[in-house]
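This is the structure, below, for whatever I ask next.
Here the complex is missing one protein chain, while the rest keep their positions.
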């Protein structure tokens, strides 16, 4: 029996990747949930907004790299991040003015907004591929690891290694900070409250002197920032490819929904539920079992509940089960 | 007689959708062969070759068949494509066979297509998965690998290849600890890496694509320290993999179709002149597919599928003068003079049976961040 | 302009597009081939049927079903299970075992539900349910796995599945509807309590699960290895081309055998699909205009009040969910028949769910004719935005110098104009008629 | 008579592209005055209020506040000019707490509004108990109190109330009317629609009877109360 090794193995393969992936989903889900909460529609263009923001960050990262600017052990992309955020803000504001505003004035049904966002998604889709192409882009630099598996083994003398990537560390820290900020902003500040008021009852918000266009604008600005941050962190940790970002939409929406649409805390919880269920349920417990179980009980097979082929199925099944017991998500989301 | 001044060839790949990042270099490969022929001025009486690109969406049968119809309407004399096996089957059954059109696919390697009633109209320049599995098993055995974990991209290529590697390797007495699929186009592979790591094994065989999920899996496995050596089938062989992964990949090995001609290198060289990556998956195969069409047309003196279809196997196989990439002009001339050629091309083309590529293989090892051919099999 | 006239004109416009596609190569968009035109029409008809099914659920009852892909795929599965001949030996080798395992699995779930209903909430219930589920799962896998292995080992490269019943393929259409309806019943029973986007993502997830099963359960329909060469309700073109009587007939119309045979088959499909569409359209239209439709609209407007007025909301939701899904199943079966193959890897939500939604919304939700129009028109665009996009690029680049890098880059990226143009067209249509082309009255 | 402080003058208009609801309708109120609009259901009372507040387009006629023509201003600009409005329906933020609802009422205020809030709580004690509860979970009458409280938080220059007493209990209704009188004593003009017409007209300085979007009778509250025709047709005898 060797609990230490078992725990390290579990951390290395399940907990740490799960937490990092969960945070990435959570950051994406925050954007989705915010749009839903305040502008009241499911924004299908979010994945491509993330892709756009990341693309700008990548282009500027390359530029900085060519100038020889770097952020020491941290990725240069962090320096380019503000530029990416600003560019994305400009993009979403233009999109809003050119597209969404019209339907707001028409008081169109949410489903029309969804379809419109699908149209926007298609166009952003094309735009990003136009500029940077459909291929895989890598832009991470700086120190890749906080701690490497091999180093860890040497340090501790354990059989199992533990690796933590810089990108994972940054992701988790950022996710915590962003959520705390957002929570504070929405619930405690005047502007935040006015945004909630707008989402609740647009006409009455108007009668209270709240400027709806301002609320909408601030929402988009925050969403643009969130999308760029989420996209960049994801790209640093994995890699950037437009199609992957589009595909990311599904787990992100799943996360936002399990958590409860419109609830920032829910987005976080949802991100972890989805990420963890993907990794945990399909995990082969053989190795861990080998450490903690007595010799005679050691699993012969892989001790895997379901093969990884079903990982998406599993996360969706868990989503459905959660919804059956909590019909509007873990944190009582909205439903329009 | 009525030999046209312009020959049109359709290029039917998934320019949008899951393999959109592969499709452009594949198309460039095919177009390279076409422009080579046009520039040589040796086809018929100086005919030019015009590529007609169209999209399959990779996974959209409706779109793919409609576009195939469009290509035929626009006067394509042959179709280089399709790419993903699903749409390839749909095009073949619903457009190519009814219209008597020839298709040469650079990438559809599913054994299922072998048995399909194709009226002799379907060819491919990529070897079938069954053969490659045997090769890989023998490489593994020669290197003294006892146990492997396999992950494959969840499509017919990956599945077929994984099956065949598993059965060949087990037949040779090796142990397969786990066989698990991964989906391309989803960025996170933590779950797969975790399961693979837990199952263990000497090396990890990744039957995927080097710029799709395969890369993600390798990256994840290296980062977590789960595996440090990888078995790389043809979809994973290309310059971009060692470049992207870095020195950690040194010592990994695999195989790719190719004879001991320098075809692949020549092609890669020409490709980089034109600014695309000639080692990207299926780009050389696409070049070969287009070249085969044009050579067969020249040999038959006609652009009518009915006439040239029988020549495709002829130009691809011995006897005759061996033809490498860049030598299409020479080949056309030989054919014009009634001679015989054995087209080798970028991937050592050799067609057997019902339009299948026999495939000789090169064993590759990553050394100092480069793919190095260590042996021919 | 009266509404009827406007709507007739819209349909005439779609007809004109198809006519142009068949006859002219003008504008760089059309290909002047009747084969191409009919190919588009056939898929358009199938799309229209799917849109009709979705409209039933959303337009009539306000159910946000984003699982269309799953039901379409089930329809496709039905084609394999109905029309393929059984794999020799598969049934004896493992088929019976698999069936037994499935029954046991269902029994486990039933037992768990029974326990849940019978016992009071608390630790005992949780433990009992978990025990039943875990033990049931272990038994299920123990019975299933050997059966699956046995079936999958039968000539895996070409078969490796249990095959089908060897029935006529046309029978698969209603059976596809039935299969989809059965699954819809199960989903509806569990998930219909959810509202709006929650229902949406739940159905989306369930559809993903269905596809995952299709992709990974090779014993069922060969998984990602695909089933090709499904039987057809119409003769094969090559056979027609070899039939002297047909060739003669074709010649008498002034057509060569190849063209005649391809057109013959496509027209055959068009007629069959149109017949199905018309029947379903009539049924949907009658239902909509009756007290049943009124009740559905009432439920959509305000469930609480409809419930208080004696309408059994959940049952009605279930009913319409099953109906709509069954229609998608029929359409899915038709599509697989048209393709002559089942390719589970091709099912993705963008194409099979969201595109259908675009059709419904662009056409005008709540209006059956709108859905049909949307289905035909949007499908036409889906195919034709590619040349339109290329044209757009050529227009943009026409002013640039031949060797400009930007020009080369843009031309290189022309393929991505497809989705870009689709987005543009979608936004334009929704801009000028936000409630759809043929809105609900 | 000099120009009233707030006047919707000869307004004609309707919703969107629909038919005209208002026909040459005039309503006005002066500082210190309570003006009450009564009339049958669907007469256009709420519509007239919305027209004054700029929530629908008036095709002809004008709205003037303190002599200034505000016909073209948006509702939000009118709020900034000091107009406060409690609509008849959906007049609270259901997902926000009672306290947040009141805060939103004071959104345009930059000064400290805690004493105004205390006044509102004093007026409607039940709201103080429920200050941290989501307003959507309140009873019908409690919601109405929140709605009125929200408008009072604005410290408006003119207050418009659409059926403030609908659904509130008699004791609260009396309190509410008391408060309205008190507020109006401070010089604030109050324009309200009421179906509890008898009580309302008793405290009204001016009464309008609207029928089918047009002014049918106008007079002081007492005059209207005394008019047998009005009593019979609109006040329930």
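Chains here go by letter, A, B, C and D, matching the order in which they are written, and residues are numbered from 1 within each.
In the analysis below, contacts are C-beta pairs under 8 Å (C-beta built on N, C-alpha and C of every residue); 3 or more make two chains touch, one makes a residue touch a chain.
Heads up, the rule we're going with is that contacts and distances are computed from a predicted model.
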### Query
What protein name does the UniProt record of the undisplayed chain give, "Sodium:proton antiporter", "ABC transporter ATP-binding protein", "Heme exporter protein B" or "Fe(3+)-transporting ATPase"?
"ABC transporter ATP-binding protein"
### Query
Which shown chains does the hidden chain touch?
C, D
#### Entry: Given D:173, D:188 or D:224, the one touching the chain that is not displayed
D:173
### Summary
Among listed residues C:298, C:391 or C:408, the absent chain is touched only by C:298
### Message
List every residue of chain C that touches the chain not included in the displayed model.
### Response
283, 286-287, 290-295, 297-298, 300-302, 304-313, 319, 323, 440
### Query
In the whole complex, what residues of chain D lie against the chain that is missing from view?
15, 18, 39-43, 45-47, 88-89, 126, 137-142, 144-145, 163, 166-175, 177-178, 181-182, 185, 195-199, 202-203, 205, 232-237
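What we mean here is this: only the chains that are shown with their structure count from here on.
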### Task
Could you tell me which chains make contact with chain A and chain D both?
none
### Summary
Per the C-alpha centroid definition, the whole-Å distance linking chain A and chain B comes out as 35
### Query
Just curious, how far off is chain D from chain C if you go by their C-alpha centres, in Å?
54
### Summary
Touching two or more other chains in chain A are residues 129, 133-134, 307, 309, 312
### Message
If I count partner chains per residue in chain B, which residues reach a count of at least 2?
### Response
20, 23-24, 154, 181
### Summary
Checked against the stated definition, the touching pairs are A-B, A-C, A-D, B-C
### Task
Can you check the complex and tell me which residues of chain C touch chain A?
58, 64, 190-191, 193-198, 200-202, 204-206, 208-209, 212-213, 215-216, 349, 354, 357-358, 361-362, 365, 410, 413, 416-424, 426-427, 430-431, 434-435
### chain C-touching residues of chain A, taken from the complex the two chains share
36, 42, 44, 99, 102-103, 106, 108, 110-112, 114-116, 118-127, 129-130, 133-134, 250, 253-254, 257, 261, 307, 309-310, 312-313, 315-317, 319-320, 323-324, 327-329, 333, 335-336
### Message
Under the stated contact criterion, what part of chain B meets chain C in this complex?
### Response
15-16, 20, 23-24, 53-55, 57, 59-63, 65-67, 69-70, 72-74, 84-87, 89-90, 93-94, 97-100, 110-117, 119, 130, 154-156, 158-160, 163, 181
